[in-house]
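A single protein chain has been removed from this complex, and every other one stays in its place.
After this line comes chain A, so read on.
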Amino acid sequence: MIKLQNVSKTFVTKKGKVEALKNVSLEVKKGEIFGVIGYSGAGKSTLIRTVNLLEKPSEGTVSVNGTELTKLSPNKLSASRKKIGMIFQGFNLLKTATVYENISIPLRLSGLPKAEIDNRVKKYLSIVGIESKSDSYPSQLSGGQKQRVAIARAIAHEPEILLSDEATSALDPDTTEAILDLLLKINEELGITILLITHEMKVIQKICDRVAVMENGEVVENGSVLDVFTAPRHETTKRFVNSIFHHQLPEALLTKLKETGSIVSLSFVDNTSGEPTLALVSKKFNVFPNILSGTITQLKDVPYGKLIVHLQGDDSEIDRAVEFLEQQHVLVEGVKRNDVKNKRIS
């Protein structure tokens, strides 16, 4: 659906060249919600803006639905852009126009007949759930309502793709949830493919099917949300994963506990989250597990849990216990005692 191939973008500023994107390749499939996560300055905003060519890549090609946008004439590009909706962190509504006008004006400028415009405005206002605000001005709306208007404006063109540029970053947690639910509904009911960028793990966790992690203008990891976050390889990915678990343990306690055993981090995915694996460990081996901290969360629909456990016992018994846990498809980290010292468990 969306295909970026070897896309690079270099900005020339007075202070020199800035490489915002370095040889990025990415493919978004039809019907999925694809998330790009990264810290600010990672280049994700530039990345999403190259998809509809708001930012022209210095090198590489951008294709949408098999059409290579980078090769189109301005007129044809305009036509292709109508099939790609976009929403923004700052909403970008007309301040001097009502909610109704904010949706109808772009449709009118796109040359739709009057009756059709009226139908669409009403239809999409009801889909985003703000029919009653039709005659209000943006200044009279809350952040969440403004984003709903922006979403209605974007999908009123009946696009195949929706690009979301940090659409929930300016909203409070409850409103973020509601907007994410709306995006999920749009994806499922209208079949619109969504590409979003964010710096919030909860956005990826809640609605994304696949994810790419960006750092310094490069995609460092990329795959299904479950694969990437249950077995993070890159340091940045690990930091994002850790951000959804809040394991803060006092240093003094850790030092003391390490004298009598190992401290390990256990990750449970899907069904293993629900099984009494640790109880089995204490029955089968001469090891006493002591749970220091734990969380179970969700990656879209799949439960994902992480426990920080102190395994008390002999080294050989602990090794056997770890082996057993791994057989049970539990991801074990930090087994070696020296390793634990270097690992940030937070």
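The rule is simple: a residue touches a chain if its C-beta (ideal position, glycine included) is under 8 Å from a C-beta of that chain, and two chains touch if they have at least 3 such contacts; residues count from 1.
One rule holds in what follows: contacts and distances are computed from a predicted model.
Given the options "Glycine cleavage system H protein", "Acyl carrier protein", "Metal ABC transporter permease" or "Tetrathionate reductase", say which is the protein name UniProt records for the missing chain.
Choosing among "Glycine cleavage system H protein", "Acyl carrier protein", "Metal ABC transporter permease" or "Tetrathionate reductase", the correct UniProt name is "Metal ABC transporter permease".
Any idea which of A:52, A:70 or A:193 touches the chain not displayed?
With A:52, A:70 or A:193 as choices, the missing chain is touched by A:52.
Taking the entire complex into account, which one of A:2, A:93, A:117 or A:226 touches the absent chain?
A:93
Among the options A:44, A:157 or A:210, which residue touches the chain absent from this view?
The missing chain is touched by A:157.
For chain A, which residues touch the unseen chain?
Answer for chain A: residues 52, 54, 77-82, 84-86, 88, 90, 92-97, 105-106, 109-110, 137-139, 150, 153-154, 157, 163 touch the chain left out.
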